[in-house]
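Input: one structure, supplied below.
For this view, one protein chain was removed and the others were kept in their places.
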Amino acid sequence: MSENGNGNGTTGKKTFIIFSGEMDKVLAGFVLSNSAAAMGDEVTMFFTFWGLNALRKEHPPKTHGKSFLQTMFGMMMPRGPKKLALSHMNFAGVGPKLMSKAMRDQNVDCIDEMIATAQEQGIKMVACTMSMDVMGLKPEELIDGIEYAGAATYLSEADEANVNLFI
Amino acid sequence: MSENGNGNGTTGKKTFIIFSGEMDKVLAGFVLSNSAAAMGDEVTMFFTFWGLNALRKEHPPKTHGKSFLQTMFGMMMPRGPKKLALSHMNFAGVGPKLMSKAMRDQNVDCIDEMIATAQEQGIKMVACTMSMDVMGLKPEELIDGIEYAGAATYLSEADEANVNLFI
Partner (left out) sequence: MSENGNGNGTTGKKTFIIFSGEMDKVLAGFVLSNSAAAMGDEVTMFFTFWGLNALRKEHPPKTHGKSFLQTMFGMMMPRGPKKLALSHMNFAGVGPKLMSKAMRDQNVDCIDEMIATAQEQGIKMVACTMSMDVMGLKPEELIDGIEYAGAATYLSEADEANVNLFI
């Protein structure tokens, strides 16, 4: 069991902003979140900007009312955890496949398994509505079981937490 | 109104290190800072390394006493918020323009408007003097109304805050 910074024996809440959509950083976010939840901490993950790509469905329903720019963003950004790039050694998409293989070899879960574990553990996953508006992502394009909110909600959650990271 | 981690009903101070000079990360920093200030929090933004580029004047006065290396850094680094690159989909500078357009379409302020709001709200913006020395940036090349300090000052501010992020 973890103790919070006040040393009073209670577990502490944690928040993680998942800003980067790079596979390795998303992975780090889920490893920390799932570990904290397993230790009894309340965890909120706030997905914003490129981080939203980790929540996209691989085969989303058709959407309407997107601007040309938003359609273009939607087409160019990776759809879901299997399409994310690495921040280093990406090698036009070969890097993430090799990294996934190296993880499987060491019995480390891949990102979609980690997302499932996060949802099973009751981790609150929040999609940033302002980023969704700018990029033209609709709720039906993102996985089920998540919440939608803006920066003010994030800040209120962070105020209650004892560890807050921007990943 | 936000509450801080001690649950005593006071608002909490926030600090944000703006390390990356990428448009999307600088944007995230200002969205969080301006939201926190609007909720009544005291906010300090500490600009270091590439983050300093967000504070550069577009048309700085002529400076003297720079080394060849510092002159080169100065020429190659982006001058001010309109010149910042995106961390993904930069497309040789087209990406930031498209992102700015997508933001305007959704009534999201662009970075120079967010900087103005930050200054109006009394957010303390601090430029890291060690980074300025290394990169050869002089105070007269940066926008007015900011402060200058080093890592020790940042740490003292962070000690007083309940949310500290490295962006």
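Descriptive notes on the structure:
Residue numbering begins at 1 within each chain, and the chains themselves are lettered A and B in the order written.
Here is the rule we go by: contacts are C-beta pairs under 8 Å (C-beta built on N, C-alpha and C of every residue); 3 or more make two chains touch, one makes a residue touch a chain.
Quick caveat, the model's predicted, so the values are computed rather than measured.
Although one chain is not displayed, its contacts with chain B can still be listed: residues 5-6, 17, 19-21, 48-50, 67, 69-70, 72-73, 76-77, 130, 133-136, 150-152, 154-156, 158-162, 164-166.
In the full complex, chain A touches the hidden chain at residues 2-7, 12, 14, 24-25, 28, 31-32, 35-36, 38-39, 41, 87-89, 98-99, 101-103, 105-106, 108, 162-167.
Following the convention adopted for this analysis, only the chains that are shown with their structure count from here on.
Chain geometry summary: the mean Cα position of chain A and that of chain B are 24 Å apart.
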